[in-house]
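Sharing a structure, written as structure tokens. Questions coming.
The complex appears here without one of its protein chains, the remainder shown in place.
In this document, chain identifiers A, B and C correspond to the written order of the chains, with residue numbering beginning at 1 in each.
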Amino acid sequence: MDKRDPFRHNVLTSGHRACSGCGEAMAARMVTDLIGPDAIYVNATGCLQVFTTHNQQSAWQAPWIHSVFANAAAVASGVEAALRAKGKETPVVVQAGDGGTFDIGLQCLSGMIERGHDVLFVCYDNEAYMNTGVQRSSSTPHAVRTTTSPPGRLSQGKHHLKKDVISIIAAHHLPYAATATVAYFPDLKAKVEKAMTIKGPRFLHILSPCPLGWEHDSALSVTVSRLAVETGLFPLVELEHGELTGVMRLAAQRPVEEYLRPQGRFKHLFGSKEGAVELRHLQALADARIRRYGLLSADTEWDTESVAQVQRHGRGGYVSAPQEMDDER
Amino acid sequence: MKKLLEGSQAVAEAVRLCRPQVVAAYPITPQTHIIERLAQHVADGELAAEFINAESEFGAASIVLGAVAAGARAFTATASQGLLLMTEVLYNIAGMRLPVVMVCANRAVGAPINIFSDHQDSMALRDAGWIQIYVESNQEAADSLIQAYRIAEVCELPVMVCMDGFFLTHTFEPVDLPSQAMVDGYLPAFRFARTLDPTQPMTLGGGSEADNYQEFRVAQHHTMENAQTVIEAFDADFGEQFGRTYGGLVQDYRLAGADTVLLGLGSLMGAVRDVVDRLRDQGQAVGALRLRCFRPFPAQALIEQLRAAQRIIVLEKAFSAGAGGIVAIELRAALQQAGITTTVDSVIGGLGGRDLTPEVIEAIIRGAKPDEHEATCRFAPDHIAPDNINSGEASHG
Amino acid sequence: MNMESKNEATLLDIRFHGRGGQGAVSAAALLALAAFDDGFEAQAFPRFGSERRGAPLEAYVRISNTAIRAHNQVYTPDAVVIQDASLLRSEPLLRGLKSGGLIVLNSEQPPDGFSEEGDGFRWLCLPASLIGERHLGRPLPNTVLLGALASATGWVSLSALEQAVTSHLERKGEEMVKANIAALREGYQFVAQEEEVAS
Partner (left out) sequence: MSASAKLAVAPGSSTAYQSGDWRSEQPLYRDKWPPCSQTCPAAEDIQAWLALASDQQWQAAWRTLTERNPFPATMGRICYHPCESGCNRKHLDSAVNIHGMERYLGDLAIAEGWQHKLLTEISQSQRIAVVGAGPAGLSCAFQLARRGYPVTIFDAQSTPGGTLSSGIPDYRLPKSVLQGEIDAILALGVQLKLNTRIGIEISADSLREDFDAVFLAVGALQPRTYPDDGYGSHSVMSGVDFLRRINAGESLSLPKHVAVIGGGNTAIDAARCARRLGAEVTVVCPQDPHGSHHHQQGTEMPASLREVVEAETEGVNFRYRAGVRRLVRSGEHLSGIEVARVDQVHDRHGHFNPLLFEGTEELVPAGLAVFAIGQEADWYGLEDLSQAGEKSGVWIGGDAAGKPRLAASAVGSGYQAAMSIIATLKDESFVSDTHKKAQIIFKQMQLHYYPKQPRREGEINQQRLTGFDEVNKGLVDGDAEHEAGRCLSCGVCFECDNCWHFCPDAAVIKKESGYEIDYDYCKGCGICAQECPCGHIDMKPVAE
């Protein structure tokens, strides 16, 4: 076991094969360190599974299982049922990408929630099938270029809109569903910790930028995820039993162009008449989401400026750092 | 006009030439480049087809089922885990006798998960009722895809064109793509009687009871068996029009006077041909036989070609756990039925993308002593470095 | 060894080494395209694990004057093209290289632990990334390395390589093609000058 860092567990440790600057590796590291090693992790097929279990090596330092692409939620249901039968309390956590959650895995996820399994399902959304080389998924935003929604003479990238999965999940009236992203670690931490206190099915949808697929500089993965929220394109919300109970207010609304410019997947929209139409469309989508969730008017404790502010000696790391774990376990 | 094309590109161009009207796409390495290429053609107006991004392979197979049932020529491609996820729908398509054509970019099956090439996926679907054609090169893949539509639409049976992942899908090789006019000449427009059409409303896929269910299967089986003649005929016809044939069901290589014959399928046969040439140059009576059409199983054709052989080796990249080499077992049954007692040496190798190099193939042909516990079959050694071919022991590179 | 002079079946194996996202796969494809244009039989294919930016990967090219039927990896290359010199430290790039084989290395000189003389190989070192950056604005070594390989071996003609680059990069626009052709030529000349200096 790797115990180089005395202040966190490194449940997802070093040596994995994620691309340099991977938002999903970052998000998964944050979530699994917040939950800790005393949990059972069930992964769907996808980038996270591939780059952490390359050829008989594992970057996981907790019980971890992968079956196939579509069934993570069902496998987790089985794990949770077994634990319940054996009277054990170990938390069960599913990790899947957007394809494994929105598309191929939605059916099993819906079943898991409907049956009320005590499982936290975490979706790391990099908005396309990245492991197979950037193909379109239902989570890919409107007008984005992927290899299966290519711009061409007759098209400006993806024709359809990004599937509003958080609303679909919330319609199951589950105890807790929230969206988060890597730029705002304190917000993500609060939501993971809140989710871990709740019994029953819970859902976390975490935007995880992908330098390979989004074609932005590897150093900008955090900056880009911040801009996604500050432009209103990716609202940070909390829904409990189907009702909106929390929203991250925008300190200021930034134009979507600021978010699109650094990303090659939107490059085809700049410099053509048809592209300009889609730019206006994306701005309209952002404005609509801001109005729908009241992102500029909500009187909440945090806003996009105060939430990620730093202080000397940090704002707290992880629930129980390793040295409190007894070593002979 | 001959061009150097990646296998996936060659197949995508062949699909385009067959004028499909609905393409269902779901990404899975190593077939993704095929649907990516088709997506670009549709986006650029070079292919008038509905390009549907399915939410899973289960969805993709269901989409092409619906499309063909509604009277449109359709196409999809998948591999490994995706093919297995389609299983229920593939049996359904065959049972409904729908002329669906699909490419399977052969890839190992998890667990453990592995993206590289072997035949475990399509072999697992051998009983689904699909015609299965295994190709050796990108040229054959493109040509067989065109033949497949004609075979499917005449036999009213689904056809699966199996090409090795990476070894073919990602390899650039010379391919002669026929013109649209030539393909239109060979492959008539899509016609299929049993479609969903308000002008003659019919119920498809309805219920059946004990008194008539078996008859469905009997008909399906006879059509599959007769398909052998269709497959041979359409390959010969392709030869006349395009100048290239692939032996129909099986393709022999230097069998005349051969006492040892190696039977195999897919792209590994290229290296086998090179090894046969080298051993023949050394005066050894060795030949090869490529199994092109695995379903329907061409028992007669195999028996004719193998009757004279004293030693038969079957090299396969898949096997049935607890039973051994699938083709080997079926070949043994066919030979026994025909009263031929030649033993069949079943060798399994190349699993999970392992490279069957000429040196390994030569060691297999020379008949390295099978280990004791390998009664049913033996496994090929790992990579053998070129300089110690004679010693035959594997050096783990 | 020049192709034309040989009569019986000559098969050349070339192995490319690079990292995900550096274009090793397209470099192999371009070389095969050029050889094909020159009238030879050619084959190119990659061998990569996960498609990760930065992860080491290989690609293989075979050039022959008879049909290429086998689809095996290259174990005894006649030449090795190394796009990222740092790989030499961590991966066995020269395994199986035929004696007298050619090494085209994207670096001024071999990294420590390797030397140009004494190991029976022919080293051809050039700062391909720097040259590439001058033409393409980004340190892309591929076309420069291909030019160098072509002029050092004569296995493919410069015009065939130019044709391959043009058709391969058509979709990327005129100026991208021109820049790559310029980089290709500089790689080609680099070796030519080196020859004069050496001889």
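The working rule: contacts are C-beta pairs under 8 Å (C-beta built on N, C-alpha and C of every residue); 3 or more make two chains touch, one makes a residue touch a chain.
Predicted model, so just to flag it, every value in this text is computed and none were measured.
When the whole complex is considered, the residue among A:Met30, A:Leu109 or A:Ile166 that touches the unshown chain is A:Met30.
Checked against the full complex, the candidates A:Gly87, A:Gly271 or A:Gly314 give a single residue touching the omitted chain, namely A:Gly314. Note that of A:Trp60, A:Phe102 or A:Tyr293, the residue touching the chain absent from this view is A:Trp60. Residues of subunit A in contact with the chain left out of this view: 1-2, 4-8, 10, 12-18, 20-23, 25-26, 29-30, 52-54, 56-62, 182, 185, 211, 217-223, 305-306, 308-315, 317. Counting over the whole complex, subunit C has residues 19, 54-56, 85-87, 89-90, 107-108, 111 touching the chain that is not drawn.
Note that only the chains that are shown with their structure count from here on.
Taken pairwise by the contact criterion, the protein chains are fully connected, each one touching every other.
Of the two interfaces, A-C and A-B, the higher number of touching C-beta pairs belongs to A-B. Of all chains shown, B has the CA centroid lying nearest to the centroid of every protein CA atom.
Placing every chain at the mean of its C-alpha atoms, the farthest one from subunit B is found to be A. Between subunit B and subunit C, the centres computed from C-alpha atoms are 34 Å apart.
Note on chain placement: the centre of subunit A and the centre of subunit B lie 40 Å apart, centres being C-alpha means. Touching of two or more other chains is recorded for no residue of subunit C. In subunit A, 50, 131-133 are the positions where the chain touches two or more neighbouring chains simultaneously.
Subunit C meets subunit B in the complex at residues 28-29, 32-33, 36, 41-47, 68-73, 75-76, 96.
By the touch criterion given at the top, residues 17-20, 50-51, 54-55, 131-133, 211-212, 218 of subunit A touch subunit C in their complex. The touching residues of subunit B, when paired with subunit C in their complex, are 3-4, 6, 137, 164, 166-168, 170-174, 267-271, 273-274, 355-358, 383, 385-386.
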